[in-house]
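Of the protein chains in this complex, all but one are displayed in their positions.
To keep things simple, chains are lettered A and B as they appear, and every chain counts its residues starting from 1.
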Amino acid sequence: MRSLLDPLRQLTGVALAAAAMLSLVGPAQSQTKPKAPGTLSFVITTWNYAILETRFHDECPEGFTIGVDEIWWRGLSKAARAKATQNGELGDSERFIMALQRGPNKENVCLNPTLVKDPPMFTVEGPTAYGMNLDGTTDGKATPKTCAHQKFTGVDGTPAVDNQVYRLLGCIYGWHKYDNIQSNANINRKTTGNGIVLVEVTGVDDTRNDDNVSVTFHHAIDQYALDGQGEFQPYASYRTDPTLKADGTRRYGGTVRGKIVNGELTTEPADLNLPFYGNYTYMDEFFRDFRIRMKIAEDGETAKGTAAGYYDVDQLVYYIGGLGVIMFPSQADCPAIYVAAHQLADGYPDPKTGECKSLSSAYNFEAVSAFTIHSPDPTLAQAKGPLDRVLTTFGIGK
Amino acid sequence: MRFRIPSFVAAVVALGLAGCGPSEPKIQASGPGVRLLTESQYRNIVADLFGPQIVVAGKFDPMLRTNGLAAVGAWNARITPNGMEQYEKMARAIGAQIVSPANRTAFVPCEPTSATEADDTCAKAFLERTGRMLLRHPMPADQLAGTVALAHEAATSFNSFYDGLGLGLASIMVSSPFLYVVDAVEPDPDHAGGVRLDSYAKASRLSFLLWNSAPDEALLIAAEKGELHSKSGLKRQVDRMLAAPQFETGLRAFFSDMLAFDNFENLEKDAIIYRAFSLAVANDAKEQALRTISNHLINEKGDYRDLFTTRNTFVSGALGKVYRIPVERPDGAWSRYEFAPDDPRAGLITQIAFAALYAHPGRSSPTMRGRAVRENLLCQKVPDPPGDVDFSLFNDPNSPNKTARQRLTAHATLAACAGCHRVTDPIGLALEKIDGAGQLRASENGEAIDTSGDLDGIKYADAVGLGKALHDNANTPSCVVRRLYAYGTGRDGVGDQKELMKFYEEKFAAAGYRVPDLLRAIAESDAFFAVTKSKSAATTAWGEPLSHSTPAQENKS
Partner (left out) sequence: MTVLLPRKPSRREILRGTLGGMGASLALPFLDCFLDSKGKALAATGQPVPVRFGTWFWGLGFTTNAGIKDKAASGMGIEFLDQCKALKPFEKHINYFSGFNMPLDGRSNYVHITGWIATRTGTAPAGASDLAAPTLDLLIADQIAGGSRFHTIDLNACNQPRENYSARSANNRAAAEVSPLSLYARLFGPDFVDPNKADFKPDPAVMLRKSVLSFVGDPSKKFNDSLGAADKARLDEYFTSIRQIENQLALQLEKPRHNDACVVPPPLTGVPNESLEVESVHATHKMMAKLVAMAAACDQTKVFNMVYSDNQSHLRKPGESSYYHVLSHEEAPDPVLGYQPGSHWFGTRSMEALADFIEAFANVREGDGTLLDNTLIHATTECNYARTHTVDGVPLFFIGNAGGRLKTGMHIVGGGDVVTRVGLTALQTMGVPVDKWGTASLQTSKAIREIMV
């Protein structure tokens, strides 16, 4: 059922919190709100690397790659294994910690991935992927902004799709649906309320077709609204994070142009910084040429879509390196990922070396309808300011 | 209307208020009454006296909602053994909290000679002072002496002065003069052979009306000095009490009772059908309605009737999801909100509280809503459903009625049903675009909802129009007059009290339908304190004074 008037009820731009009138004392100060131009807001509820998994994993003809623990295990003699594991008495997670501390001086190789040279990992060889054509080429040849790379065909048939993050992670068990790296990150966000992203679409004249809308991404500072069953509730209000950078610009988000065609919102590419929280890591994610494609349900309550953009190699390596024991059953090997990520990087070459420093990437996400409340007061953000790396690998390595 | 003044009428003097307006009609006074503290009164007394940190954990016997108010049921309520078991437990727990190391310095005015022994002097000082506040009058000497002796015995047994004191305090809180508010009378010096409420009883009557709690120190002092027997002394106290912060608590208690908000305690909504509804929504919905009421009536000094049309309210994050509106403070705080002029919501009955309370767990109920408006807001009695309806007449499995209007129209084709449904349904159907959880909807089972109807001849198209019709209905203000009078006196406002009701109504109207002014008119009227000698003949078999209200009919559906 279509809700009544929802888009028109939303507030735009106007700073509302000026009317933080909590006291009952004094005459009513509320003002009748002017008819706002149509606004649609959504809160992103799930956010995953877009990993295409075929039934028989044909995209990984050599199988899944081997993980840091297995590499460690293979490198030990029978006697050394017995010693290391106290004749098999040592628990799995303790063994995993030993596997991480494989550096010459027991350094954690996930946080110091260049200290050891591991066998190369398996990467995706299949022809199909989620994603978008980010470099504008049909064949992935080098351009001033990109390095030569292989293209995919989109899951929906779109030709010349770029998604090197998928190529990198698609043959690691941990990023597959049976493991918990991605689902755990979503659960983390759901339960902590960290790293919530809002998509606010303003200037909407027609919620199904409008060739000129403005789309702003925000970081929200309120917790997710969940119903009694623990599901995301639509129509909740979220205040934006007003934190500014030193230069006075907003730390998170940004505004881009977009259009809605048959209920599908697409945005023009832009560079922007989004918050990320998952697996106990809080970090900024800086994207170049970021854009989304989002299908809004008929009733306006939910939406789902794909986002794509270039993602910094170092950021990815940082995130994966910090996963620590969370990665324990995931069969990932940080040193091998480090090497492969740099080899697969296809965007934004270092002007000096010519080596690409970004990976094309794509994300699948879901969202529910929400209200964006613009916070005028940057001090509000201090209540729940982003912590860089709240907890890293349960204290290992740092 | 003319009425006969019985020879035994109490000496209620018709003194007009200093020459302004009509004089107060005389009524036949009732005998002194006894009312059991309601749950909210009990809780307020503890909170006012000892602070909100004292936990009152226990279950209270339900009171029979009588003439639309549980507070009227209190005038006839008894204590069951189960109820007494709870009072005893609560009293001990409260006593223990008051004398706990964290709280004792705040409440016990003296140091005992030894913390491990009885100290009757210190115990007496505490118990006498606290007892006076709890009992709302000086503690009778024999009760005080007995309580000190109990505290002594307990202190000796427990080897703890404070534990003894806690038990002494508990004994006051299970004693009948605490649990029952008694209309104590004394000879009336102005009317030979007549009686009047003593000044402490007057103080209690005032404080329970205006604050829903016991008198404070200043009011007890005024009572002690006999000031409440003079017009000017009474006025001073009423002015002070209306301006005090406890007045908001009192006003909320009255409207909670009038709107039967105690039913929120067991309100249940289907979590699958109404996903947005939750315990937080229920709690906030109740709070929203009470905030709207108290803000409008106290802070805005608003016209009571405007409560049914106002678009101004307060919202929380939880409510925003149900209303589908943006909320400035989604983090649990409250913020003001004004529904737009073209919004389908305006007035109290379009808020979630009313819509959800008067509905089934998984669907709306025009009949429940209509009945609630008629009975709770207009003080009209809707007859109970007949016992012998053949429902099969309108249950045609081949053409199920999709909307509530269709179902009820079919229902009302039966003469036995038509009478009642004619008075409830047009009201309830106007609210049908608000579902059982308080959410807006345009259709039911795919069929458009028609919200048109009429209230006592005034036609309207929708819920906003219904609110306007309620605003303009003469029963709207007269009902709150009757309810407030009943709330304060336990009497029903009918019979020879009708003229008195008219008198209050005129004062209410003259004051622009401002509720604090109405309360002032009631509190300062002679009828409010009117009492006659009790006559054992005027009781029922179970000792209920006939002068108090008889139970109204109650029905859950």
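We take it that a residue touches a chain if its C-beta (ideal position, glycine included) is under 8 Å from a C-beta of that chain, and two chains touch if they have at least 3 such contacts.
On a predicted model such as this, the values are computed, not experimentally measured, just so you know.
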Inset, instruction - Using the contact definition given at the top, list the shown chains touched by the missing chain. - result: B
Legend entry - Chain not shown: contacting residue from B:L150, B:V327 or B:A469: B:L150
Legend entry - Residue of B:V56, B:L165 or B:L179 in touch with the missing chain, whole complex considered: B:L179
Inset, instruction - Have a look at B:G33, B:P366 or B:G465 and name the one touching the chain we're not showing. - result: B:G33
Legend entry - Full-complex contact with the absent chain, from B:P25, B:G83 or B:G438: B:G83
Inset, instruction - Extract the touching residues of chain B with respect to the undisplayed chain. - result: 31-34, 59-66, 73, 76-85, 88, 92, 140, 142-143, 146-147, 150, 153-154, 157-158, 167, 170-171, 174-177, 179-180, 182-186, 198, 266, 268, 270-273, 360-363, 384-392, 395-397, 407, 436, 533-536, 538-539, 541-545, 551-557
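Here is the rule we use: only the chains that are shown with their structure count from here on.
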Inset, instruction - Enumerate the contact residues on chain B facing chain A in the complex. - result: 248, 271, 275-279, 291, 294-295, 298-300, 312, 317, 320-322, 324-331, 333-338, 340-341, 343-344, 440-443
Legend entry - chain A residues within the chain B interface of the complex: 1-6, 9-11, 16-17, 19-22, 24-33, 35, 222-223, 225, 227-229, 231, 233-239, 371-373
